[in-house]
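Heads up, one of the protein chains got dropped from this complex, but the rest are sitting where they should.
Showing chain A:
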Amino acid sequence: MIARLFNFHGGIKPDSHKNASAAPPIAAAPLPPRLTIPLRQSVRSVARCLVAPGQRVLKGERIGAGEGPLGTDVHASTSGTVVGLAPCAMAHASSLDTLAVVIEPDGKDEWIERRAFDHRAVPREAALRYLSACGIVGMGGAGFPTHIKLGNGRGIETLIINGAECEPWITCDDRLMRERAAEILSGAAILHELIGARRTLVGIEDNKPEAIRAMREAAAGFPGLVDIVAIPTRYPAGGEKQLIRVLTGIEIAHGKLGTEFGVQCFNVGTAQAVHRAIHHGEPLVSRVVTLTGNVRRPGNYEVLVGTPVETLLALAAPKPDTDRYLMGGPMMGITISDLSVPIGKTSNCIIAASAALFPPPPPELPCIRCGACARACPADLQPFELYWFSRAKNVGKAQEYHLFDCIECGSCAFVCPSHIPLVDYFRFSKSEIWARERELKASDQARERFEFRNYRQEREKEEKAAKLAAKAAETRAKLSGSATPTDAATGDDPKKALIAAALARARQQVAVEPRNTDTPHAGVPGASPGIASRREQPDLHDSDATS
C-alpha cells in the first residue's frame, strides 16, 4: 500500500539492549500498599479533585475532573479508600511537586460498572468528550490529550500509529504489539474513524520482527484498515516528527502541529487504551512498564497508574551495584531523584543504572568543530554552532540558528568525540530565552501599565479642568444674575455678597460631588474654583516660587 519510505537526516545506532526485557510476556504487577495518583496526568493541566479522605472508591472511579480544554479526567486505579491528598514528586527532571490522591487499596480490585461506548451512535464531539472522561492521553511521550489531537474531524488524511520504539532498552510497546495487536488495531480503527483519516499506517522499527509479525497477523482481521510498515532501525525514528517524515515524507517544523499537514500520530499504547475505553468502558488506569537495566529479572509489567517506582523495583530484582534509576530511555530519560515518584500514564520504562552500564561521561574537551554532531542531528541543525553560541550565552544568536527546532534527542551528545553535554547547553539556552521572554513580557506589561496610568491621569486632569471651568462659568453666570436683586436688598455690603457667593458655591459642590467620585481626588471635594484652578496649574506655582 505504501509506495516508499522517506529518510531523515542524521540519527544514530546505539546498542539496543532490548532482548532481555522483551523475552518474558507482560505480567501484572502486584497491588502496591499505596497508590499515589497525581492529579496532573496530561500536559499543562491539573484535574480538580473530586474525592475526600475517607471516601471509598472503585477501580475506574473518577477522582479528578479535567479542567479546561486540555484537561482529562483522573481515575482511581484500583478499589480502596482515599487516605489523603498530598503533594508528590512528579516524574519530571525538575522533581517538582504536584497534588496527588493517595489511595489505600482494599485488595478487591473492584471495577465500577463498565459499559461499552458506541462512538458511532453519538456525535463526534460526544465521543471525544468520552475519551477525555476516560483520561486518554498520549502514552508515548508528553501525555498530550488524545481528544485534542483528534482535531475537528476534517483534513487529516493520514493516521500514524507509532510502534517504532527507537530508544534503547525500552520494550513495552514491543511486548504490547506482540501480545495485544488486535486491541491496538481495534483502537486504531476507532481513531481512524474519529479523525476521519483516509489511511492508517503503523510504523515499527525492523529490529522488532515478532511485533511486526503479530501486527500483520492481526491486521488480517481489519481488512483494508492499516498498513504495517517496517522502518529502518535508526534512533530517533520513533520521534513523532521523524516517524511522520519516514512514512509520509512530510516535515513538520517546530511549533507546527501534524494536523496542519494532514497527518496525526498516536502511540500504540494510546490506541490500545482507546480500544479499552470504547469497547470495554475502562478508563486509562494502567499501562505497560519496562523494568530493565542492571537487574536480575528484566521484563514488562502491567502497572497501575500511581504505583510508586520503589514498590515496582523488587519485581525486577536490581543488582547490588545499581547506583541510580532512570525513567524513560537512556537517550531522553531522566534520573529519578525520589523513588516514591508514581508511575504515570507516560512512564514507559525504569532502568536500573550502574557505573558499568552507564559510565559517567569522560571529561569535557574543547569542541574541534569536527561536525559529527551535525551529521547526527535529525533536525538538520549545526549543534556545534548552537554550542558556541550557548557557551557565549549569546542565546539570541542560538535562537537565530534554530535552537528551538532541537528536539533534545541527544544524538549530538552521543557522537561528540569531545564528550560535550550538548543537550545540556541547549536546555540551558532555551530556559535562558524563556526567562528573558518572561522578563520582557513582565517589563512590557509594567511599561504599558505605567503609560496607561499617565494617560489616565492626564485625561482625568483634563476632564476635571473642563468640568471646573464649566462650573466656574456657571457660578459666575448665576452670581451676576442674582447679584442685582441681592445688592438691591442689602445695599452695598460686599461682605454679604461674598457670603452669598460662598454659600452658592457650597451648594454647587454638594450637587457636583457624586460625579467626582471616579477621580483620585474624590476624597477631598470642595475645592473652590480658584483653588482648583491653581492646583491644576503647577506651572504658576513654579513661577511663583521662583519669583
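Rule of thumb we're sticking to: a contact is a pair of C-beta atoms (placed from the backbone, for glycine too) under 8 Å apart; a residue touches a chain by one contact, two chains touch by 3 or more; residues count from 1.
The criterion applied here is as follows: contacts and distances are computed from a predicted model.
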Requested in this report: Among "BtrH N-terminal domain-containing protein", "Ion-translocating oxidoreductase complex subunit D", "Phosphate ABC transporter phosphate-binding protein" or "Cytochrome d ubiquinol oxidase subunit II", go ahead and choose the protein name stored in UniProt for the chain not displayed.
Outcome: "Ion-translocating oxidoreductase complex subunit D"
Query raised in the report: Of the residues A:238, A:330 or A:344, which one touches the chain left out of the display?
Result: A:330
Query raised in the report: In the full complex, which of A:237, A:372 or A:501 touches the chain missing from this view?
Result: A:372
Query - Candidate in contact with the missing chain, chosen from A:92, A:256 or A:453 - result: A:256
Report task. Considering the whole complex rather than only what is displayed, give the residues of chain A touching the chain that is not shown. Result -> 6, 8-9, 12, 14-15, 93, 168, 241, 245, 248-254, 256, 261, 326, 328, 330-335, 337, 353, 358, 360-363, 365-372, 374-375, 378-382, 384-385, 401-402, 405, 408, 410, 413-419, 421, 423-424, 427
